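Questions regarding the structure given below will be posed in turn.
One protein chain omitted, others in place.
Labels run A and B following the written order; every chain starts at residue 1.
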Amino acid sequence: MNLRNTLPALGALALMTFQLPAQAAVSPDALVGPVAEYKLYVLDNLEDLVSHTEAFTAAIRAGDVDKARALYAPTRVYYERIEPIAELFADLDARIDAREDDYEHGVKDPDFTGFHRLEYALFHDHSTKGMNGYAQGLMDNINTLDSRVQDLTFPPKTVVGGAAALMEEVAATKVSGEEDRYSRTDLWDFQANVDGAREIFSLFRPLAEQEDADTVQRIQQNFDHVEAILAEYRVDPQHPEKGFDAYDEVSDTHRRALVGPVTVLAEDLSTLRGLLGLN
Amino acid sequence: MTDDQHPTRCPFILTDDTALDRRRFLRGAGMTGLGLGLSGLCPGQALARLPHEQAPHRQEMTSAPLEQSEQLAYPFYGRHQQGVVTPRQATGMVVSFDILAMDRDALETLLRTLTARIAFLTRGGSYPEHDPRFPPPDSGTLGPHIAPDGLTMTVAVGTSLFDERFGLASQRPTHLQRMQKFPNDALDAPRCHGDLAIQICANTIDTVYHALRDIIKNTPGGLLVRWKQTGTVPLLPPSPGDLNGSARNFLGFRDGSANPAAEDQPLMNALVWIDGQRDEPPWTHGGSYMAVRIIRNLVERWDRTPLGEQEAIFGRRKMSGAPLSGGQEQDVPDYAADPEGHVTPLDAHIRLANPRTPATEKHRILRRPFNYANGVETNGQLDMGLLFICFQADLAAGFIAVQQRLDGEPLEEYIKPVGGGYFFVLPGVTDDSDFLGRSLLAATA
Partner (left out) sequence: MTPTAPSPRTLRTGLWLSFVFMLMALAVFAVSLKNRQPHRDGTLIQVTASGCEPARLEVPAGQQTFTIVNRSDRAIEWEIIDGVMVLAERENITPGLQQPLTVRLKPGDYAMTCGLLSNPRGTLHVTPGEAAAVPETLAATAFVGPLAEYRVYTTLQMRKLQRHIEALHQAVVIGDLVAAQNAWREARRIDQHLAVPIGLFSDLDQHLNARADDFARRDQDPEFTGFHRLANALFVTRSTADLQPMADQLVRDIKALETRLADAAIPPALLASGSARILQAWHDRQTSRDALTPQALDDLKGLTEGVAKIVMLLDPLLQQQAPDTARSLNAALATLQQDLVEASAGSADRHVLEDSAALAGELSSINHALGLSG
């Protein structure tokens, strides 16, 4: 890949300051299709999330540490992709995806549950001892999430704003490598956040293009750019399901190369709601 | 000091007469190429605060700040950047960035953006009207109208900028290097070095943070904050008949008593600014070296140390700031009469730092430090100390030589340098067609 190809990232600089976009002409009717498509995308991912969580938690209950470790990252992918929607349910999000930093007593805190609690057991303690309850809890919470989302009317603002939210998530916790600090599977989550953001962007792209073709073009290029760097860390480019190298192996140069386009994406995608007249 | 380093001041205050002042103002405005109406520069609220400008007898760089007007604006355009010999403002920050730009074109875009933002921020003004559907262009923390508030933003580059990325290696300033650990240092990697640093100073911390957030907002994909440290200068209003003493550091001592006079232009040319006399690439002319050190003070322990010992460690009286040999703060201690160190110990801080001999004259540095207080260490002790900043024309003869003389000083028991870095202050921006770093890029084109 060509690391020197950063012009799209910096093209934002000049535009950002005196940007005063034209009045949005996007008709609300035009948003119905993409919002519906996005819910279908979320439902598909939820279906996968439920089935993968079943396998993941079954491995824990069976005491199969190796299998559970192997299933940890591929299971989380489906949660990370749909985070803008999953996050709407703050109670479940805390139980499913909170990190130890969110609790006063860290890993010892009795309220600390979910993926990252299990990550700590599997990758730090190398054990499933005492984890049955946490595994069952995770399964229950994922099932609750699934049933709540089925009935949820997706707020269009949340859907469109979700693209930027996912990139903010990447900028805040993925680049720093604090998301999966024991398993070092951050790149899986990174890619999943990018997938989720890109899905939203793709669905609304034809509408956004009518409003600001330059921004859309730059977003496209920066997505390509980020994915090109991520691709360098795939275990086997021919088999994406094999996932990614450990985050420790990402060079500082590449980490910095990721921050640039990720930040520009977060800036550019933050204008998407405005472009589409959703305030 | 040249005219163009003068702050422009509100013409309302000068309306009374003085063709001289008006000329000065107009010339300043012309030079800055602003073409602003008078009202833009000087809203009515300037009347609310008349800057107290009794001419101080000896206003040194390290004196407590006197000028607090929010309409105070230091002209951005000039041979040198502001923030070096500019009177020290009440608050300061050094923020260090990694440059994310990956090639020369992107670097130039970044430097042009920085130049444009700093030109705007230091002059003040209004942002374009906000469209409520979009994120606002500005953090809004200063309200709709940005007052200059004495803001200066001094851009400097680290030695890592001259690595293979941008093809600048051949033009690296002669003395620019990566800060090496001194014996007493406990450097914390995340708070060291950087590709580019900006010293941001203003009357109020709000203006400093507003400026930083504006820079971050306008350089996505260009800059990534690596570390930052803010600091303040204690405000000590001069009492009648008092010498305008240096501000105190967090060890309670006046800091900067022996600083060279920043208004002495020939002296600054000799000690601070780089010109053709030095063995430096021509593009560096008008620039300077900036050494930054985050020096934690172990204040609890210091406060449990007898006063006599504290004074012996510094070599000055704590309250008056006078040398142990007597007199007043600005009096020069007579080391020649005290070769054994009976009055001022040989290892006293001020004696090691500036032995006051003709041979050490070339080691003098222009200090511009701020006190910092961050929070609490895990052991319950305060994380506070000195954000040490100094400028010099020769980094090796300046800060590095001084610090080497200080190595092993008794003060080390109470201080711990934990971060910082060496940077090269880019030459000033001469007009609105120029930009920060233009001469460097041109020299390597």
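Everything that follows uses one rule, which is that a residue touches a chain if its C-beta (ideal position, glycine included) is under 8 Å from a C-beta of that chain, and two chains touch if they have at least 3 such contacts.
These numbers come from a predicted model, not from an experiment.
Colleague: One chain is left out of this view; which of B:73, B:119, B:155 or B:262 touches it in the full complex?
Modeller: Within the whole complex, the residue contacting the unshown chain is B:262.
Colleague: Specify the residue from the set A:29, A:91, A:236 or A:252 that touches the hidden chain.
Modeller: Reading the full complex, the residue touching the unseen chain is A:29.
Colleague: Touching the hidden chain in the full complex, which residues of chain A are there? Just list them.
Modeller: Chain A touches the missing chain through residues 28-29, 31-33, 35-36, 39-40, 43, 151-156, 277-278.
Definition applied: only the chains that are shown with their structure count from here on.
Colleague: Would you mind pulling out the distance in Å between where the CA atoms of chain A average out and where those of chain B do?
Modeller: Chain A and chain B have C-alpha centres separated by 42 Å.
Colleague: For the complex, which residues does chain B have touching chain A?
Modeller: 98, 100-103, 105-106, 109-110, 113, 116-117, 128-129, 131-135, 137, 217-222, 224
Colleague: Using the touch definition from the top, list the residues of chain A that touch chain B in their complex.
Modeller: Counting only chain A, the residues touching chain B are 3-7, 9-14, 16-21, 24, 222, 256-257, 259-261, 263-264, 266-267, 270-271, 273-274, 277, 279.
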